[in-house]
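One protein chain omitted, others in place.
Chain lettering (A, B, C and D) follows the sequence in which the chains are written, and residue indices restart at 1 in each chain.
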Amino acid sequence: MLSALIFLPLAGAACVLLLPREREEAIRWVGLASSGLTLLLGAALFAAFDPSFGGMQFTESAAWLPALGVGYSVGIDGISLLLVLLTVVIFPIALVGSWGSITQGVKAFTAAVLALECAVLGTFLSLDLILFYVFWEAVLIPMAFLIALWGGPNRRYAAIKFFLYTMAASVLMLVAIVSVHIVAAAQLGERTFALERLADVSLPPASQWWIFAAFAVAFAVKVPVWPLHTWLPDAHTEAPTAGSVVLAAILLKMGTYGFVRFAPVLTPDALVAAAPLIAGLAIVGIVYGAAVSWAQTDLKRLIAFSSVSHLGFVMLGIASLNLQGMQGGLIQMVSHGISTGALFLVVGVLYDRTHSRQISDYGGVAALMPRFAVVFTIVLLSSAALPGTNGFVGEFLVLLGAFRVSAWWGALGVLGVVGSAAYLLWAYQQVMHGPPRAKHPERLVDLSRRELLVFAPLVAAIFLIGLYPRPLLDRSEAAVGVTLARLQRPSVAAACTPPQAGLGLTALPKRCQP
Amino acid sequence: MRAPGGLPPITTPPVEIGLILPEVIVLATALVVLVADLWVGPRRRGWLVGLSLAGLAWAAWAALSASPGVGFSGMYVRDALTCAGDLLALGATALGLLVAPGYLKRHGLDRGEYYFLVMIAGTGAMLMAASRDLLMLFLSIETLSIPLYVLAAFRRGFARSQEAGMKYFLLSTFASAFLLYGIALLYGTTGTTRMPELGARLAELPWSASGSAGAALVTIGVGFKAALVPFHAWAPDVYDGAPIPSVAFMAVIAKVGAFLALVRIFPLTLGSTAGEWTLALGVVASMTMVVGNLAALLQSSYKRMLAYSSIAHAGYLLVGVATGTAQATSAVLTYLAVYVAMGTGAFAVAVAVEREGDEADRIEDYAGLAARAPLLAAATALFMVSLAGLPPTGGFVAKFGVFAAAVEGGGPGGLALALLGVLTSVISVYYYLRVVYVIYSVGEGDPPQGVRILPCRMLGVALAVAIAAVIQVGVLPATVTSFSGRVVELFR
Amino acid sequence: MGLAPYMLLWPLAGWLICGLAGGRLAGRAAGMVASSAVGASFLTALLLLLGHIGTAPAQGAAGGLDPAPGLLVPLFSWLGAGDLWVEASLLVDPLSLVMALVVTGVGFLIHVYSIGYMAEDPNRSRYFAYLNLFIFSMLVLVMAGNLLVLFVGWEMVGLCSYLLIGFWFARPAAASAGRKAFVVNRIGDAAFLLGLFAIFTALGTLDIPAVREGAGGLPDGLRTAIALLLFAGATGKSAQIPLHVWLPDAMEGPTPVSALIHAATMVTAGVFLIARLDTLFLGSPVALTVIATVGALTAFYAATVALRQDDLKRVLAYSTISQLGYMFVAMGAMAAAVGIFHLVTHAFFKALLFLAAGSVMHAMHEVIDVRRLGGLGRQLRWTAGGFIVGALALAGVPPFAGFFSKDLVLEAAFALGLSSGNYVPYALGLLTAFVTAVYITRAVSLTFCGTPADPGAHPHESPPLMLWPMAVLALLSVAGGLLGAHLAGEPLLRFLESLAAAGAQADAPHPPASLLIGISVAVALLGVATGWRLHRGRREPALGVLGTFLEQRWYVDAAYEGLLLRPGRAAARWLAGTFDLGVIDGAVNGTGRIVAALGGQARRLQTGYARHYALGLLIGGVILMGYWILR
Amino acid sequence: MVPASAYLFLSALLFTLGVIGVLIRRNALIIFMSIELMLNSVNLAFVTFARQHGSIEGQVVVFFVLVVAAVEVVVGLALVVEIFRWRETVNIDDVDLLRG
Partner (left out) sequence: MEWGVFLIAAVVAIGGGVGVITSARPVHSALSLLAVLLSLAVTYLLLIAQFVAMLQVIIYAGAIVVLFLFVIMLLHARSGEPLHQKLPRQQPLALVFGGAFLAALLFGGLGAARPFAAPPEEFGTAQQVGAALFVEFLLPFELASVILLVGIVAAVVLASREAPGRRKEGR
């Protein structure tokens, strides 16, 4: 079932590629159909998921590269379930949302988006470290494509920066993965990259540190944790709407997901030790993101920096290493996906009409586009974490979790709540309020039926999660509990064999002693 | 029968034809093609390629079915490495043959000698893998190299092609002399040129300056063929100037031969004195990765960029050799298999594009290729992604195998090499993806003037094979890795 | 579940109808729908009250009006994570019922008024949707059985306030005012949120009854900290120093909104919050002192500023701030019931004042600057009457409602002085009472007396739909004092007796009530007289530097602008420009540039000369050999 | 009897002379001759070692080196002639179109 979920979009992409490029309508519908089917499958998965069990469900595994112990193994637990759900919901929306704006290269665009969906789902569902890494890197290609080919004027720079920055960070993770694998081979007596097997491995403290650091840098860039964020504004700004939506809604979650999924299992001691550092960076990110957002003149850049701020909350929640914090972090991931995705769609609506992202080019739009104003307001409030919307649930739990660790974390984190209201409302006012300022007011027609349909599920989700987040929280609670339980594991580092002993299967002596 | 001088008769031993059957088949095919060329009309040269491919297929079959053994007074060995080398060289040769005809026809170079030389070079590479003797290795290298000089200079009357041939020839013979002197010193130290005996005697000796000097000189000679920094300088110029089909072939076949020889020399022959060379090879590998990738960064010529990229890949391959474990060696073979496909493929793409009747070697010449030749563009993109080592292509599996082996078997040095490897890979992403970007960029100025796409059926076949291989290894790597895993038996 | 949820459902339904039906509701339809929703809600509240009183004897020990303990109505479980379990629930108890009645009652009147006031506005269905949403949110706030639910209401009323202040968003001032209100409120909310965290961390629950129960057992320091955090939240919503700056600007909204939200109901939420968690505050003398002091200072500050404001609505806004200060003084003086009493009477007379001011604006085509008004008493009799009733109530002239409640507040403040020796709140309160009388007299004089400033204007009295609500409010402003008057048996105070503060008051030494009443009355009358003397005939005495100081609101807004906002904005720009692009991103791009430069250097090694290559080979070979031999 | 080291000394010296010749001369023909010099010095080393070990291998190698040297000279001279035909130079420094 999970494999079907992962590869259904890819099959859709293949179908799209087989269609002649002139038949744009057919291409669009095939694309939508395959991502829609994926959505249905995801919904079925959500329904069939057993909330009471904190381990992996629906697991599948097969040998892939047996010589090295690499396997194809996928599974889902409460943590990945939420992100999978988010993914399958966002992608059809992103596809439909770009029907109006992508007119050149529809075929390649649709195929790239679908391939991206496949890679993202694979990332969230992989239980084998190498498989995870494969999907993780595979995500970069279609995304960079989306930015580089359908992006704004500075797209090439943005795409290359996005690609190189995130890749540079993640290649170190590959080396770290191999190192874990080697220690595991010594301790377990078998070659494996399977997460569940590696969970039994105790890394010695020294290597735990650098392995955690390698993982953390890879994830932190993706999140992005301050000060590793500068690729994000450029990528967001230049990407086409669908790209921004997917980037913000889903790709950034890959980083936070990585923290939750791998750090507690592989490097629990280092995670516990580094938690204050992570929290510190998260708080800086929250405040910094908010402050810098406030000074932006470009709408997309503003939202990009708001992502830095909002993802800071997720990281703060994770760093609190308690149930509320982690659960809040998860909900915040989903919430940010929905609300920031919607914000980018909102900007996309404006951009489609006037081809400007500059805040100063707008003003008084609310009067011309009342329905749009309502949607924008709702999305904005969700992003500003107004109670009753999804954003509040996540931020509340995160801040509560953080506060329970240290009142200071809570106190500083709360600054973000004020800040987000300040810059979001400021931007909203500049764009929507005041006297109309647009050069071509006649272009600012209200939302079309298609656009309303695009926003409808997002708005529904905003309120649904805001008013009744239980279905999500219930499903993830057991898994988060299991994850946190790993951190309580007594440190067995002392009893560990040194990594040099009996590595590898070959009888050759060790080389390159320093 | 007794000679007048009263000398005893020379009884030649029986020729162990079964061992060298694959090489013999290729050689015979080459000769048949050389002769048949005299009778085949210019329009029917396609038959020659077909004939050659049939011969290569037969040779591959022979390589797979031949039984292992040592023969020719211990000069020749047929083992897993030989078999792997045969298949790699045959694959590279087949692709090299398929890539050429369209180009040769367009430029009036369509002569049977081309195919003959390609197959002889292929034989040389096969023999390099099978050499169990340093003299044999030297002769194999020459068998590989001399045809390549000619292939580089095959575009007669073209200064750049001539220059490529000249530089290649000059520097190659220069390096060969070093190699020979190294062989002489090793021979002087141990009294033999058979590799296993030589390795065993070197291991017995406590330390010998001559053995070390000899090994260093041999490294220069073989490293030259593999284009390792600082013995690489010929490669960019030669690849830049030589006709594209030749480059597509030589970049790959030279690596196959050289790295199989390096594997034969270092882990297998000198394995017991590994401490003497791991650091040296590691440093060379680092320099190769760094210089190759950095110099490729700002190239504007597609061929030249790929030339530096091939240097960089030599660096990655050498990481595997320097690590020297069975796992690393197996990874090197997998890497070579992938490189045969993606390296040839990347150059082959350029065969189909020409600007104003000549090679289209500027990267800008490929602008908007996606719109005009979507399949060709997709193939290029795939090769670039694979060369960059990104999943889910074979390039990733190849690099992953090498780096994993280095981390696992190389200690801190191996870890450092792997880190440097992945970081330089990131740099490489820049110049590979630049090509992809140019190919797919839409609406950025007019398409370049005078650029034409010239499809060719045989080229299509070559590309299809290469694509299939790159994807196959990327998605289901076990097929290739389990095969290259057979080299483990050599280490027992 | 009882009736309580329906009280909330009516305005919710009204909101949905007005919001979704939008422009399809022609004429007065939207207003009618919205008003009837709130009316229904009011009736439900009334029924609940009666039910509550009715069941009281069965449960309570004493008879009569003795209140029943609160009734917790669970709705659904909202969210849970680990030991956090939040049940969305309503708490039906005297305090919430009183608040609900005020909200829906005054709210209903103002809805009705709005039908007339907004008759010409094309976006009135949006207006009524917002208004209904506000009533719903306010009810969520006051009825909440869980602090997190309360916080939901708390933030949502802030949202409604934002939406309604910025209702005429095409006016930049309105849009800015709405944003300012929201953001300043958010600052308070942040503190509130921290208070919630602290409560949960200490007590493990956020259910209001449980928190009230458990608050007594908290250590002093923690309790003080929590109390101060919550009070900080209250200063935001209730516009106390230092977070008062948003309220005067909020007058950019439609006047009925000012009446409902920024006078009668929402701004009193902070007072309500303290009453709601009285047990928490009672145990912390430090917090109480802070509350009383801040309240008194705010009361005095705002009253003095109101002396020199030219915008009639701004006068009323500062007056509101000032009156809220009184309520906080009561809270700080452990007289929660008294505070609520003042809240109720204030709701009546301040709503009346605003509606009257709105009526003036309606008549004068949006002119509200008192310097351009004058002499309206003749043309707008009903309006002027209403305003004057409200003014008298505000000034604390007996027997108007304001007199009773304000007197009780001052009494409580005096009692505080008796018990703690801190007479500052009382003194300031008394002073404020005087100033209050002065400024409201000035407002009346400038607006309704003398000769019109603009003889060309021909104001017409507002339609009955606007006058009737004013009449009802005027009635309440006159008679509302009975709710807490000794003569009438203090029904409200007794009803609210469950508030611990009211109980605590009993232990305190009794102040000399009749003396204090006398002083109050004297001060009020003196104030009115002074005001009349100073401003008779629409005169405006020059006050020199002091006048400018007051006109500039003690330069508080300017200080915020100059010391916080502008430097903050500059800092943000610096971060976004110089630091983020220059330093952080510069490091990233710098790395790229270095690599590219290295690439250029690497290319230069390839000179094209074969002899160079051979030399390179030799050099490499020599080094390799040297290493290998000498190793 | 002349010791092996004397022959090896001569061999090394000649090899180095050849190396320097390749590096400092610009005439392609002289460069080729320098390479021949290097190959010959290798031969001397082989023959010396053959004598030292008493094994014939070293002498046989000379035969193969000779063959290769001959073929290389043929190919190299063909290239020189070809280049001379088009560029009218045998100066190796003039062959510098390809660089960077």
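Here is the rule we use: a contact is a pair of C-beta atoms (placed from the backbone, for glycine too) under 8 Å apart; a residue touches a chain by one contact, two chains touch by 3 or more.
None of the values given here were measured: they were computed from a predicted structure.
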{"item": "Visible chains that the absent chain touches, using the contact criterion stated earlier", "value": "B, C, D"}
{"item": "Identified contact with the non-displayed chain, of B:Leu21, B:Ala59, B:Leu185 or B:Ala404", "value": "B:Leu185"}
{"item": "Selected residue (touches chain absent from view) among B:Thr29, B:Thr82 or B:Ser210", "value": "B:Ser210"}
{"item": "Positions on chain B contacted by the hidden chain, ascending", "value": "5, 7-8, 10-13, 15, 20, 27, 34, 72-73, 75-76, 107-109, 111, 113, 116-117, 120, 123, 127, 133, 135-136, 139-140, 142-143, 146-147, 149-150, 153-154, 156-160, 165, 181, 185, 188-189, 208-214, 358"}
{"item": "Residues of chain D (touch criterion as defined above) contacting the omitted chain", "value": "1-21, 23-27, 29-30, 32-34, 36-37, 40, 43-45, 47-52, 54, 56-57, 59-60, 62-64, 66-71, 73-75, 77-82, 84, 86, 88-91, 93, 97"}
{"item": "Absent-chain interface as seen on chain C, which is shown", "value": "609, 611-612, 615, 618-619, 621-622, 625-626, 629"}
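Assume only the chains that are shown with their structure count from here on.
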{"item": "Where chain A and chain D are represented by their mean Cα positions, the distance between them in whole Å", "value": "64"}
{"item": "Rounded Å distance between chain B and chain C, as computed from the means of their C-alpha atoms", "value": "79"}
{"item": "Residues of chain B touching at least two other chains", "value": "166-167, 170, 174, 236-237, 299"}
{"item": "Chain D: positions in contact with at least two other chains", "value": "22, 92, 95-100"}
{"item": "Residues of chain A defined as touching chain C within the complex", "value": "161, 164-165, 227, 229-231, 288, 291-292, 294-296, 305, 322-324, 327-328, 364, 366-367, 377, 381, 386-388, 392-393, 396-397, 399-400, 403-404, 407, 410-411, 414-415, 417-418, 421-422, 425-426, 429, 432-436, 467-470, 473-474, 477"}
{"item": "Contact footprint of chain D on chain B as seen in their complex", "value": "135, 138-139, 142, 146, 149-150, 153, 156-157, 159-160, 162-167, 169-170, 173-174, 176-177, 180-181, 183-185, 187-188, 191-193, 236-238, 240-241, 299, 304"}
{"item": "In the complex, chain C residues that touch chain D", "value": "603, 606-611, 614-615, 618"}
